[in-house]
Structures are given as C-alpha cells and as structure tokens.
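This report concerns only the one structure given below.
Missing here: one protein chain of the complex. Every other protein chain is in place.
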Amino acid sequence: MSRGTWLVGRLLQIIPTLLLIGVVVFVLVHLLPGDIVTSMLGDHATKQAVANLRRSLGLDRTLAEQFVLFVRNALRGSFGDSLAHGIPVARLIAQRLPVTAMLTAMAVVIAVVLAVPLAFVAALRAERAPDIAIRVAFQVGLSSPIFYVGLVLLSVFAAWLRWFPVGGYGSGFLDHIYHLILPAFALALSLSAILMRNLRAAILGVIRAEYVDFARAKGIAARLVLFRHVLRNALIATVTLLGLSIGSLLGGAVVTETVFAVPGVGRLMVDSIFARDYPVIEALTLILAVVVSITFLATDILQMVLDPRIGR
Amino acid sequence: MRRLPVSLLVGGTLLLVFVACALVPGWFAPYNPDAFNYTALLARPSGAHLFGTDQFGRDILSRTIWAAAVDLQIAIFAVIFPLLIGSVIGLFVGWYEGWLDIVFGRLVDLVVTFPFLVIVIAIVAILGPGLVNMYIAIATVGWVFYARLMRGEVLVQKHADYVAAARGLGYSTPRILFRHILPNAIRPVLVYSVTDMALEILLGSSLGYLGLGAQPPTAEWGVLIADGKNFFTQAPWTSLFPGIAIVLAGLAFSLTGDGLASLFELRR
Partner (left out) sequence: MNELLRVEQLGVVFHAARGRVYAVDGVDLAIAPGEVLGLVGESGSGKSVTLRAIARLLHEEAHITGRVLWQGRDLLTLPARALEQVRGAGIGTIFQEPMAALNPVLSIGLQIDESLRAHTGLDAAGRRARARELLDLVGIADAASRLRQYPHEFSGGMRQRAMIAIALAANPKLLLADEPTTALDVTIQDQILRLLLRLVSELSMAMLLVTHDLGVVASTCDRVAVMYAGRLCETGPTAQVLHAPRHAYTDALLRALPGEGAARARLQPIPGMPPRIDHPSPGCPFAPRCTHAEPRCDRERPAMQDVAPGRASACFAQDRLGVAA
C-alpha cells in the first residue's frame, strides 16, 4: 500500500465519523427524556405558544423528517437562531470559536514548552532527586481542577500582583494574548503533566535503544544524539497524545473561559445551558465533536510525516 | 511479600483520612457546617476558625470536612455505574468478538470524538442540573472506557487453559464469563477505577463549580469554591481550603491507583 492510498483511506474515514456524530447529537437532543419545549417555555405556557415553538423547531414532524432536516441544516451551517441572543447560531459560534481556538493553541504551546525540558531532565536523572521532584509537582498538577488553578492564578497574578487582567479578551491581537496568558496557563497545567509523564517514559524507552548507542558510536555530538535520535523519536508518540488531548482541552476550555470570563465557545456553552438555549447547545456539541475528529485526522497525517514507517 | 510502593502508602493514608471525614464528619468538624455566625463574617484563619469563615460566618474547615462525604459519594457513584455496565459489555464483546467487536470499535471511536466534559454537560443541560443527572450523564459515556479495558483483558484470558477446561466441562457461557473469566480479568479494571475516581472528583467538583453538579446549599468542594470566589480578593481562604481538599483527594486516589498498578505490575 502506498502512502497516498493510506492517506486517502484515512481522509475518507472521517465521513462516517461525521455522520455518526450527527446521529449522536440528534439522538441526544430529540430522544432524551425531558421536553425541550416545556423547559424552554416553562410549565405555564399557553398551548398555542407550545405549538408554535414546536412547529418552528420542526418538532411536529416525524423523527425521520427531523433527522433529514437536521443533517441538511448542519451541512449548510444553519442551526437556527439563538433563543438568548436572537442572532443565527452559526454567526454566534463563528464569533466565539476563534477565541477558544487561540486559547487552546496558547495552552498547547505552554504545555509543550513546560513538559519537554522537564521530561528531559526527569528522564536523564531518572529515579533521582530532580526526577522525583518533577514527578511529584506534576502529580499535584494533575490532581488540581482547572477552575481552582484558574482562581489561584487570578487571585495571585491578577488581583494581588496586578500583572494580568482579571478576565475578558481585550482588543487587538497582542491584547488578546495578554488577556489569555493566565487562562492558557490554567488550561495547560494538566495537559503538560500528562505530556511530561508520557514523554519521560518515551525518552526512557528510547534512550537505551540500539540506534541511540549506534549514533553515539558514530561520534556525532552528544547534543545531536539527544535531539535528533532521542527526542525526535520520543516525540512521535507524544504528538499522538497531544492530538488525543484535544477533547479534554476543549472540555477544559469550557471551565477556563467561565472562570476568566473569556468570550469563547466554552463560556457560550455554559451560558446557553442556563439560558436553556438549546439550538446553541446542540450546534456547539456537534461542532466541538467535529473539531475533535478533524484534529484526530490532522494528528494521523502529522504522524505519517514524522514516522516514515506509517502507511508503507 | 513485595514491598509496598511509596505511592500506595501515601495515597492510602490520605484516602483513609478522607474516608474518616466522610463517615463521621461530626468527630472532626469543630462547628456545625451550616451554622451562621454574624459576629465572624469572612473571618481570616485563626485559632477559633483554622480555615476562616465565609460570608455568613460559617466555619470553612467544618464545611470542607462535611463536604468530603459528598465528594467521595461522587467518586463512588460516578465510577460504579460505568464500571458495572462497561465490565459486562466488555465481557461479551471480548468473548464473542465478530460483528459485535466491530460495532463496539466504531462506538469507541465515536465516543472519543466528543470532549468528555462537553458531552457530560450537554446531557446534564438536557436532563437538568443535579448530582443524579450528573451520574446518568457520566455513565452514559463513561462505560465505554471500562468496556474497552475489559474487552482487552478478556481477549487475553479467553485463550487460557482454565477457560478451555471450563468449556470442556460443558459449563454455560454466562457461567464461564462471570465465574471464571471475570475474576481473572477484573483486576486492571478495578485499578483503573481507582485512578478514575480521582478524575471524577475533579469532574464532579468542576460541575459543582459551574452550577451543574451538586446544588447549593449542599456542601460540595466545587460549590464551596464557587461560593467563595466572589470574595477571593478580600477573603481568599473561602476558596483556597476547599480547593486544597480537592487536590489532596485527587492525589489520594491517583497515588493509590498508581501504587496498586505497580504493586500488581500492570502495564499502563
């Protein structure tokens, strides 16, 4: 099998996945107990109001019709209007998604920048003081809920030291970055703990590999041995882990954005739940799952680029 | 007898402390956790109130101790249903393989594309906030991970000699599955469930914080932190100490899980 065929096969795999994601979200919203219309309008709504809303949501049709309508609308990117904001859901999400994208991207960068050197130190000093200190610190990080880390960062660096704003998003690119540094740190902490643990194990696995000894035997500089032979090979597995972490990152973004009042899709999700803004909840669940599956696809492709053994 | 791993000793000790707090909070808590005290509003930590008081003068230490019962309950109920459902499904998937396994594989691929927290809060949003609905939401998705683990164990165990012997004796499939394979395959699943309890405490307190899990006035660590967050500039202790309790409880479970894994020499 050529790598081209492999790639096409992998690209095609995403179609059934996307379809199934649609089914799940549809089932979630339409079949779970609890009537959406009642919860949206409350128990005292008139029969007429209920009937109108049911019609406008398409709930008066058969399930099959509703599903076809749902898929067609989703493909067009039309999710109806937000009940709370009164603007099309698609536009609302389009405004908020870049904020979350930036937040998660910054968190990934911070997590990698923290995890890689520390994993290196921990692996090279395995079972000695620096390793144990780093592992204990990261175990604590792994056990700290994001909202709590966020609050601590807020009270120390924003409220007390006043180095950073207490929340919001600011205006202009650099200001956005400035506003997102603390939230990104909060979001990055547990990811970096997972990355560091995984990378440390990967480095320990690789550092005794024959090809590393062979590279040393060639007399190339120790720095090259470490970066090109040890780290590069260890990172291949870590890249996969990073891709797989996108789900928990987006979940974490929901919490982080709430704590720091960042106007991203995570905050929108929580607000929509309290506002019973079901079209937004439905669309967000769908879109976030699509983002995850596209990230998985991108991870697999990146993996193929990094590891020549894949797809041959 | 192998030496007990340090992580198991530390984690287990911490865990005992939390279990004691959860079982008999009255022995440890110096005050009634719900008693208002208008003479000591937002009092800073002192000899009288080690962790300080909140905006109603309630003792934070007592509230944190009483909340242990709720959070340990979250750890148990958020894990036990996925564990039971997932183990049974995993047993059958691993035993029969075939089309069942293919369907299961697709299902796993599908479930992991939904961010866990997002799908859980989406389900909670539809069912309505509260602990019971949170357990339902977690079980709806979480069983998949247990089933995957159990399936893998069964795939290994089903080729063991004792299974061939049981088949030779003409035992029924359910009997082989539940009496013979289950006891041999369950250990890694149980060890994982301990680690999972750490994650569920974090998840449960996060939902509590967001207002989607335990509902006030229930004393739950996440709820306590949410209560205190409006005062964190002038009275950081209101949120600080319940948060430390979460971190320590998370550590207790994850260290215990790690320790058990290395005690039983499980691959991770």
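Note that the chains take the letters A and B in the order they are written out, and that residue 1 is the start of every chain.
Definition applied: a contact is a pair of C-beta atoms (placed from the backbone, for glycine too) under 8 Å apart; a residue touches a chain by one contact, two chains touch by 3 or more.
None of these values were measured; they are calculated from a predicted model.
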| item | value |
| --- | --- |
| Partner chains on view for the chain not depicted | A |
| Identified contact with the non-displayed chain, of A:155, A:198, A:233 or A:285 | A:233 |
| Given A:215, A:242 or A:283, the one touching the chain that is not displayed | A:215 |
| Residue ranges of chain A at the interface with the undisplayed chain | 208-211, 213-222, 224, 228-229, 232-233, 236, 306-309, 312 |
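By definition in this document, only the chains that are shown with their structure count from here on.
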| item | value |
| --- | --- |
| Distance from the mean Cα position of chain B to that of chain A, given in whole angstrom | 22 |
| Parts of chain A lying in touch with chain B, wherever the complex brings them together | 16-17, 20-21, 24, 28-29, 32-34, 36, 39, 139-140, 142-148, 151-152, 154-155, 159-160, 244, 246-252, 254-255, 258, 269-270, 272-274, 278, 281, 284-285, 288-289, 292-293, 296 |
| Of chain B, residues touching chain A in the complex | 106, 109-110, 112-119, 121-128, 198, 202, 205-206, 209-212, 222, 225, 229, 232-233, 236, 239-240, 243, 246-251, 254-255 |
